[in-house]
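Yeah, one chain of the complex is gone here, protein chain that is, but the others are all in their spots.
In order of appearance the chains are A and B, and numbering begins at 1 in each one.
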Amino acid sequence: MTPLLPKCPLQLNDEGRLRHFLSLDGLPRAMLTEILDTADSFLEVGARAVKKVPLMRGMTVCNVFFENSTRTRTTFELAAKRLSADVITLNVSTSSTSKGETLTDTLRTLEAMAADMFVVRHAESGAAHFIAEHVSPNVAIINGGDGRHSHPTQGMLDMLAIRRHKGDFTQLKVAIVGDILHSRVARSNMLALKTLGCPDIRVIAPKTLLPVGLEQYGVNVYTDVNKGLKDVDVIIMLRLQRERMQGGLLPSEGEFYRLYGLSEQRLALAHPEAIVLHPGPINRGVEIDSLVADSPRSVILNQVTYGIAVRMAVLSMTMSGQNEQRQLDAEKQESL
Amino acid sequence: MSLPDPAVLISAMARDLQAHLKAREIDNPRFVGIHTGGVWVANALLKELNSEEPLGILNVSFYRDDFSRSGLHPQVRPSQLPFDIENQHLVLIDDVLMSGRTIRAAHNELFDYGRPASVTLVCLLDLNARELPIRPDIVGATLSLEKNQRVKLTGPEPLAIVLKTIDHL
Partner (left out) sequence: MRIQINGARLIDPASKMDQQADIFIDDGKIVAIGDTPRDFVADQMIDGNGLIAAPGLVDISASLREPGYGRKGSIASETRAAAAGGVTSLCCTPHTKPILDTPAVVDLILDKARDEGSCKVFPLGAFSQGLAGEQLAELFTLRKAGCVAFSNGLAPFKSNRVLRRALEYAATFELTVIFHPQDPDLAEGGIAHEGSVATFRGLAGIPETAETVALSRDLLLVEQSGVRAHFSQITTARGARLIVKAQARGLPVTADVAMYQLILTEEALMDFSSFYHVLPPLRSLADREGLRDAVRSGVISAIASHHQPHEADAKLDPFAATEPGISSIELLLPLAMSLVEEGVFDLPTALQRLTTGPADALELKAGRLSVGAAADIVLFDPKGQTVVGESWFSKGRNCPFMGHVLPGAVRYTLLNGRVTHKNV
């Protein structure tokens, strides 16, 4: 059978630079580092009186959220506004698709609004890829989270937090605790940490919350949190959703807390200067103790600021890649 | 052509700047260098003036007007302005003035920090190739180049001006 032509990586332009931001797999270390460096610059912008730069002035960013999220949506809005872009937010979950409109029809309508960029969030894995494949390639697609597959900006903001507070990835032990099975944050974090050279990435969960095939990520799997947290430099606690109690995954939030919750005693097992991350919103007393969440070792609130900076970096880098591709296409046309 | 020695230029520029500031009754201005070359020149100037003032560093990447054509330049580093801009007299320093767009970007960025009382522009070299009405108050030397020539300042120690010929336009 003749094989079909291999697909060019959907999210990269002809020069290998970002034109969409869909997932972290396949992105080289240098690019992830560039995102972090660019985000650092944008952190400085956020510290000024006028928190704006004119990079995306005159451009329109459309937040297309098929799945609700106030937190992610507002940070993307803020990031776009700080780049001087115009922002529209569409909560599609409450409008057209519930009227029976197909996703592709919704996309056609959105395309007609001539936005330069869509930030999409959807309950199905692969939705961001689908949208990038079915919308004009000149519209940049940023994945704000698709099903349990990928949340690349969250992955990168966690990496920024780790780099700013703990430094060199190649010297760190990082633990990710909680519902790995259903978590797009966990998948993005594992990929980012591996690419950035972290030598000891640990996932900690009961068997019911561990997916098969974790070896492909190059991580160490633990079911005993006390063993898993020993001497780690970074602890990423994942959110446990209420629905997990149904269907036999877990007996109760209480038992989960007793076995895996991050209490002060558990934190003491880690390195004395270990930091604690959480994608939010946190369930106090379920995955994390209040005292720990509010302690100086927790960088949970900083993650919000890092989130805005990382999203500014991703938005501007992607816009830059789109512009570059437009130039390349124009040059190709001329030479014909 | 013979290229000037930055050390010699900077001595003269320091004297000219002091005279210029005195004539306008500006004392205690703050110095801001445009990353990278402008920062080198600013440091050299401050040394020449025996000044211990903190130097502000401006990275104008986010304010350039060519983003939609050339995109984001990699290796962006943050600006650092360790003083208030509001009502402050500023001395803005860059190494090479060509089209004037970098200076325009620098102004846009500075004004996002606050409203300066005045801005005095100091450039090591003026290439007489302006595309915008920007004029330095203090200049080290004026050079006229051929279409295929470019100059670059190397540094930080020692500072030197290098001439490059580019083979394609």
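Here, contacts are C-beta pairs under 8 Å (C-beta built on N, C-alpha and C of every residue); 3 or more make two chains touch, one makes a residue touch a chain.
Since we're looking at a predicted model, the values are computed, not measured.
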Partners of the unshown chain among those that are drawn: A
Selected residue (touches chain absent from view) among A:T102, A:Q171, A:N226 or A:S252: A:T102
Listed residues A:R148, A:R202 or A:R244, member touching the removed chain: A:R148
Candidates A:R82, A:H129, A:R202 or A:R297 - the one touching the absent chain: A:H129
Option from A:R17, A:R121 or A:R184 whose C-beta touches the chain left out: A:R184
Interface with the undisplayed chain - residues on subunit A: 1-2, 4, 7, 25, 102-104, 122, 124-127, 129-130, 134, 146-150, 184, 187, 211-214, 216
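Following the convention adopted for this analysis, only the chains that are shown with their structure count from here on.
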Residues of subunit B that touch subunit A when the two form their complex: 59, 61-63, 67-72, 74-80, 108-109, 112-114
Parts of subunit A lying in touch with subunit B, wherever the complex brings them together: 17, 34, 37-38, 40-41, 43-45, 48-50, 52-55, 316-317, 319-321, 323-324, 327
